[in-house]
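Omission of a single protein chain aside, the complex is shown with its protein chains in their original locations.
Residue numbering begins at 1 within each chain, and the chains themselves are lettered A, B and C in the order written.
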Amino acid sequence: MTPANFDGLMPVVIFMGLAVALFVGGHFASVLLAPKKPSHLKSTPYECGEQPVGSAWSMFNVRFYVVGLIFIIFDVESVLMFPVAAIFRELNDMGHGGYALIVFLSFISILIEGIAYCWKKGDLDWVKSFQVSTKNNK
Amino acid sequence: MMGLASYLIISLILFVIGITVMIARKNIVAILLGIELVLNAAALNFVAYSRFATNNLDGHIFSLFIIVVAAAEAAVGLAIVIRFFQIKETIHVDEATTLRN
Amino acid sequence: MNQTVVSYLSQYEFYDVLLAAFGKNEGLLAFAIYLLGGVIIVGLCATIGGLGTFAERKISADIQQRLGPNRVGPYGILQFLADGVKMMTKEDVMPFTADKMLFYLAPMLALVGVFATLAVLPFSSGLMMADLNVGIFYLIAISSLVGVSVFLGGYASNSKWSMLGGMRGASQIISYEIPVTISILAVTLLAGGMSFGTIMSHQRGLPTNWFIFHNPFAFIAGFVYFIGALAETNRAPFDLPEAESELVSGYHTEYTGMRFGFFALAEYIEVFVVCGVGAALFLGGSNLPFDISFDIIPLQLLEVVIFMSKALALYYVVIWIRWTFPRLRVDQLMAICWKYLTPIAIFNLIGCAVWVVVFNGKSIAELIFGH
Partner (left out) sequence: MFAQFLFISSALLTLGGAVAVLVTKNIMHSCIYLLASLIGIAGLYATLGADFVAVTQIMVYVGGVVILMLFAVMLTGGKDFVSRAQNLLGLAPSMGNRWTFSVGILVALVFLATNIKLILNVSKSIPAKTFGNEFPSTVNQIGHLLVKEHVLAFELSSVLLLGALVGAAIIARPRKQ
């Protein structure tokens, strides 16, 4: 395999630049073409015609965080599994298939323990998570 | 220009800014942001040394595990922040005076 | 390996002519080729995204026995241009309580996240823009910017509908990323590499070599990927972040004019991207049947056509599903992700790993017909 060079990364940067350019260009066109008649009522947040009460930046239920928490753990585990999965076939062809399988499966089994724990404790239930956990935690 | 020294200096500036954020802020989430900066500076150092000083990729593995540990740290740290907020109704770090609850 | 459009073109004679014209500066020439290709692909995908809105309305009209848009151009096909012009000429309204910087930034992040994925999309074996060694992994990673932008769009508007939609949207997108990632992990394991070039080269020839027909586990993984991708792009029946009967319009309630247009464009292009990835990972991508190996440019264009037709067929299925199934409830949404798709995806991954070891990586067809 011949080593690739840095120029292979160019499209990534170019596409990001094109996205920014499209954004700026679209904004520019909009500034040129769009009418500008601001009024106070127009720029109130839309709440079906009612006068908004308070700010929307208020507290949210903790279950959003618990979902994010489970996500990030799984995300990191999948990151670590990617290089091992990428060479799994190669190891198998070299005759280390059994060893690779053991390494891989023991990694995944700990992942399964995590999801089983969260399932049992009710963290995966969107609605019931509150009642179940109050029972378990006193 | 793209030598070892420039990467080390970028990493040092990042580290120093992270330390400053950790000291100057009184908001616990902002302190966690500073910790992330510090950890990233360390990981950047590992990868830079791995390219310029050695011929193997052990530095990459190290920074990979730093990223893993940083994610776990952020998860647990933010959980503590949320719990702290439920008890004290603030996330000012000076209010964290008790070791129980 | 790592064939890009530049290294593909460099085997022809006119490349040397171009190189001489650019003063022997290979980097500059590569930049010019990539920029041209990027503009073409962005234009193509923006057109596909625009036509997507048109196709959506036409197909829904078909399904509901209506006519759909038919005024602008023949069969109303220029409707998307009319929509675009309309968006540009609408007033931009920003709520006075909004967080101005983030309000501007959110649509841009969505656009950057979606466009950056286009760089690695394998349109054909030779005319691929970038064949990174971490191709599919890069695609998953950079597309998570869309989740951030959905959250920021909801937060910055400072409207209660937007905030609810943004929170729901972000948690939905990150949740469904897990089954999608694990399904892709199964494909990585079967292909033995993360770059799209490697993945495509394993699916050469007859459709029996496609990964979806490789083994039973990969077959299920294909469907898990598709369901998860529907949810990640906020398509019905998973369109809870923008459920108009519950949340007005979700995270882009306060977005008007061009900024709303950017969100809509990003969403439609993202649907095309996930369909393209599904086609590349599971349906053989741009490979010609029967493993034809003449290397001429018209054949490359044929490969592009094959890739596009596979991706657009999946696009049709996406629209079809939208107008067939009712929307899920939010607790059902989370239950499907964490209690069904994720365990099934992990099971598929284990199954694929065991399959590779037991059958030495051979597909079902190879085992039966034995070549």
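Keep this in mind: contacts are C-beta pairs under 8 Å (C-beta built on N, C-alpha and C of every residue); 3 or more make two chains touch, one makes a residue touch a chain.
Since this is a predicted model, take the numbers as computed values, not measurements.
Remark: the absent chain touches shown chains A, B, C in the intact complex. Note that of A:20, A:33 or A:72, the residue touching the chain absent from this view is A:72. Per the touch definition above, the residue from C:27, C:43, C:216 or C:289 contacting the chain not shown is C:27.
Of the candidate positions C:137, C:176 or C:355, contact with the unshown chain belongs to C:137.
Although one chain is not displayed, chain B still touches it through residues 1-10, 12-27, 29-30, 32-34, 36-37, 40, 43-44, 47-48, 50-53, 57-58, 60-61, 63-65, 67-76, 78-83, 85-87, 89-93. Counting over the whole complex, chain A has residues 1, 3-10, 13, 54-55, 57-66, 68-73, 75-77, 79-80, 82-84, 86-87, 90-91, 99-100, 103, 106-107, 110-111, 113-114, 117-118, 121, 123, 129-130, 133-134, 137-138 touching the chain that is not drawn.
Although one chain is not displayed, its contacts with chain C can still be listed: residues 27-28, 30-31, 97, 99, 101-102, 105, 132-134, 137-138, 140-142, 144-145, 147-148, 151-152, 155, 158, 167, 170-171, 174, 177, 193-194.
Going forward, only the chains that are shown with their structure count from here on.
Here the CA centre of chain B is 33 Å from the CA centre of chain C. Separating the centre of chain A from that of chain C, both taken as means of CA atoms, is a distance of 16 Å.
Along chain A, residues 75 each make contact with two or more other chains.
Chain contact summary for the complex, chain A toward chain C: residues 1-2, 4, 7-12, 14-16, 18-20, 22-23, 26-27, 29-30, 33-38, 40, 42-48, 52, 55-57, 60, 64, 67-68, 70-71, 74-75, 78, 81-82, 85-90, 92-93, 97-98, 100-101, 104-105, 108, 111-112, 115, 118-119, 124-127. Looking at the complex, you find that chain B touches chain A at residues 64, 67-68, 71-72, 74-75, 78-79, 82, 86.
Within the complex, the chain A residues that touch chain B are 62, 65, 69, 72-73, 75-76, 79-80.
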